[in-house]
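All protein chains of the complex are present and in place, except for one that has been dropped.
Coming up: subunit A.
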């Protein structure tokens, strides 16, 4: 037992450490790395192509679907799944439909490991970057689905049943369509007809009327505008179409293409000045810079502010608060005209697809994933979606025969009024960090909080855009 003296603690620690160092390379060779092999995985066999089964789905194969559980919930997808089982009874019990808010942290290991689901609603705060997915060849081209006959009319391709612009949104500079946006969102200035009525006003079609109305509201202690200061990238929902309205859709196209000095266009300055004036004159609800989307929507629904830049999901998201005021009568307005020399008419509005669905390249049952999408794009499923969550789908139509809630009806009217004057800026899909963190939080939020002038904000944004253009780690797109 006398051996302890020559074997002191320090030696032991040293040797243990040495052993650890030797053990490390051996272990890391044994254990698999975080990014596993790149095998293509096994695919299920294709089924028999028929009129009822144009995509040749394997009738008895399982299906693995992951839905983003956000403002729209996942019930609409479960209902579509029931329809799928009606078409393919043998797949009953083999369909796994899960929903999560954490899309990327749930799915990233599966993409890396080469066993992704068959259909994914890649949406929400944890949206996986589309640019990277496309660049790394992780998605299935959906052209087969688009060219398949639609559920309701076998003589019409799915492609021809969609709203204008939806297919193009899913393309990334090539012929392939990687994404199918299922929901159809109308962005703009959301307001309550009831609350405006109390001020004997209607939605102001010119900016002068807008300012006059805000002044009138201010006298009664009501703010003109509010916005979610925690997520200032809501401001573009009404600001970008205003830019397009003043200077033409071309200005937004240049901005999307990250062209030099795209933000220095006079139309951008005019639009920024207009919004800054809202702050300057005290028409923005006090404290807005510290509110999140739910808090600002609550204040707005309670009538503390008249207008809020938002998207058509607001009707579902704030349904409870809106319902407290039976005279609320939700509606959406297009950006007010700044002057008579605006390039685009009043009614110009931002509308585009939401809820991007993808079929991963390595999906075991890609045909099944596409088939479920095809079912979701039928008239029946679309109507189901509209009724459940009061939002339009990419399926063009489906609104006839059902009573739309006021906000959605107003969005429908706004789309009709806009006609071909629908703009669709792509920054928020193409360059998420630029749009949300830099332009949104870094510049627009600062400007609306009064900590930056429009000129400073524009200079800062232009620099951010230039940085993004020169950043080789970001994939670029053109339209």
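Annotations for the structure displayed:
The working rule: contacts are C-beta pairs under 8 Å (C-beta built on N, C-alpha and C of every residue); 3 or more make two chains touch, one makes a residue touch a chain; residues count from 1.
We take it that contacts and distances are computed from a predicted model.
The listed options are "Sugar ABC transporter permease", "Glutamyl-tRNA(Gln) amidotransferase subunit A", "Sigma-70 family RNA polymerase sigma factor" or "Tetrathionate reductase subunit B", and the UniProt record of the chain not shown names that protein "Sugar ABC transporter permease". From the options A:230, A:343 or A:380, the residue with contact to the unseen chain in the full assembly is A:230.
In the complete complex, the hidden chain is touched by one of A:56, A:319, A:432 or A:459, namely A:432.
Touching the chain that is not shown, out of A:123, A:238, A:288 or A:462: A:288 (per the contact rule at the top). Contact with the chain that does not appear here is found for just one residue of A:199, A:441 or A:459, A:441.
Of the options A:91, A:119 or A:133, the residue whose C-beta touches the omitted chain is A:133.
Panel shows subunit A; residues 1, 3, 7, 12, 15-16, 19-20, 23-24, 27-28, 31, 33-38, 104-105, 108, 111-112, 114, 126-129, 131-133, 135-138, 229-232, 285-292, 295, 299, 304, 432-433, 436-437, 440-442, 445-446, 449, 451, 473-474 of it touch the chain omitted from the view.
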